[in-house]
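What follows is a structure written as structure tokens; I'll ask about it next.
Removed: one protein chain of the complex. Kept in place: all other protein chains.
What follows is subunit A.
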Amino acid sequence: MSIKLNALFSDSYVDVSQYRDQHFKGNRYEQEKLLKQSNTLYVGNLSFYTTEEQVYELFSKSGDVKRIIIGLDKVKKTACGFCFVEYYTRADAENAMRFVNGTRLDDRIIRTDWDAGFKEGRQYGRGKSGGQVRDEYRQDYDPARGGYGKVVARPQSIRTTT
């Protein structure tokens, strides 16, 4: 009775991705361990206008949400398109990975990923301009994320930087 037929019943939506937080205080092994036990998800590709209330409503569909931390532009202190969702149990977070990841919030396909756990300071974007790194360099126009990427918005700074 003990055979699980691993070959067949995969649960790939719950797998840890390739992303590792470069600012994580600790080694790779420790980070992996935390990711595998975590109840916290990183949520990306949010609109700047998506509210905590909307995130709560959507992510409550996979279980009781313990807290939400909206990601902020480090300079402007306004929402910059990501957040953390922490559940009370791992099982609820897993269901979010299976059924909320890759669906829409505010008409945008959002992406969830395991997070090692919120620490003060991690709510800020790490891009040079204060927002997320991805908004520094992208070339497209996204009205829900401040329009053009920063590199497009101020081409001068590229030429003057060495």
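Keep in mind that, in the parts below, contacts are C-beta pairs under 8 Å (C-beta built on N, C-alpha and C of every residue); 3 or more make two chains touch, one makes a residue touch a chain; residues count from 1.
Throughout what follows, contacts and distances are computed from a predicted model.
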Report summary line: Per UniProt, and picking from "Septin", "AP-3 complex subunit beta", "Rae1 protein homolog" or "MIF4G domain-containing protein", the hidden chain is "MIF4G domain-containing protein"
Requested in this report: Give the residue, chosen from A:Val43, A:Val100 or A:Ala116, that touches the chain omitted from the document.
Outcome: A:Val100
Requested in this report: Among A:Asp11, A:Glu120 or A:Asp140, single out the residue that touches the unshown chain.
Outcome: A:Asp11
Report summary line: For subunit A, residues touching the missing partner are 1, 3-14, 51-54, 56-58, 61-62, 64, 67-70, 95, 98-100, 103-107
